[in-house]
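Could you have a look at this structure, given as structure tokens, before my questions?
For this depiction, one protein chain was excluded, whereas all remaining protein chains were kept in their positions.
Per-chain numbering from 1; labels A, B and C assigned in written order.
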């Protein structure tokens, strides 16, 4: 947790909780086709944690990745600001979000948000969204005001 | 609520709650691109209600429909049995789930599950999954034991 | 080829060509993840045949099914009218298009279009789009003029 990139963005406690929750979320995965479990945990601007896991389908393109499950859950709960994304897999080395999920993160987060990737062996790495999806295309390209960087929306539920 | 199809499957109270929750879920939609709000409510075998709404993206194919948001939320919470699906829109006549969502429902529900569709004008209609997605393709085609019709899984969270 | 449903819609020769082409298209599948090959052939209103096969991806939701590959190919070639869809798999019994592909067919075809499904053992079955995706939601729900039933568009290439 001594990454120079993370230090100003996350406290050690936040990092530890993101680690614990994203790893735990792996056990909620429904992945009978790939047997590739992914857990995700989000930290919202208001200090809440929201988790998700991959939910596969016999028709592969109908699958929803862990990151998108977590973001969709958060969005329908009214959250509009995020401080960090954490992803956990069973791989030997940290696995990054797929491109489709990077695009989902792009819709709702500032480019500087840290994405922390935990592997199954105790290792981790971190990158900002800007590093993972440079030169990106987002809501503003279609005339929609970006949702990023705002305070948490009034929760609607 | 006097549909002969629904009578043996849902109580009037369950129907009313599904109506109320799916309509309320519309207000949690993130749909700046289509302005087409959809709310969804699921009734699980254990008697819990889980909601979702559509979450769009500047890259349209990265959008997740309301039904899939609700099912993914339920699945990662450990639910594996469902009694009913309700969908609510602002349209004049009841709108049905898109084909992609029918396939998602297929992964997790018995063919006889009722899908209740509420419009924005007080009307509704109902159809079973088998009626909405006949001759369907599911987990068993890929050698995966279908998740449908089982008791609710022990919740993992 | 004596199906009462097909007789007025397809000639025996058209049926035979659709069979041959959809089966042949299976060999063009890129499906290292599922090992589930699908071939598709379309007959356009102008009498042309267009084929496709499933193209999978390490990120499963990025997969494109055979039917959508065929339709996208046809659409960008300028076709806007279709007479039949054929799908071929290696299964023991005819496999139908997934819900996502039924929705794609819905965008571009009349509800009466026949979808012929060929299995790997010489059998086949047929259903209309209306039978496969009843109570469907299409372009008109979003104020877009449906592309179906029109003459073939002037080809743009």
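In the analysis below, a contact is a pair of C-beta atoms (placed from the backbone, for glycine too) under 8 Å apart; a residue touches a chain by one contact, two chains touch by 3 or more.
It should be emphasised that the depicted structure is a prediction, and the values quoted were computed from it without experimental measurement.
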Per the touch definition above, residue among C:5, C:75 or C:111 touching the missing chain:
C:75
Using the touch definition from the top, which of A:25, A:41 or A:95 touches the missing chain?
A:95
Could I get the residues of chain B that touch the absent chain, sorted low to high?
33-34, 56, 58-65, 98-100
Under the stated touch rule, tell me which residues of chain A contact the chain that is not displayed.
34, 36, 91, 95-104, 106, 125, 127, 131-137, 141-142
Where does chain C touch the missing chain, residue by residue?
24-25, 27-30, 32-33, 51-53, 55, 57-59, 62, 64, 68-69, 71-73, 75-78, 100, 103-104, 106-107, 137-139, 141-142, 144-145, 147, 156-157
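One rule holds for everything that comes next: only the chains that are shown with their structure count from here on.
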Same vs different contact residues, chain A with chain B, by half of numbers used
same
Between chain A and chain C, the Cα-mean centres are separated in Å by 36
Mind pulling the residue numbers of chain A that touch at least two other chains?
33, 58-59, 62, 64, 100
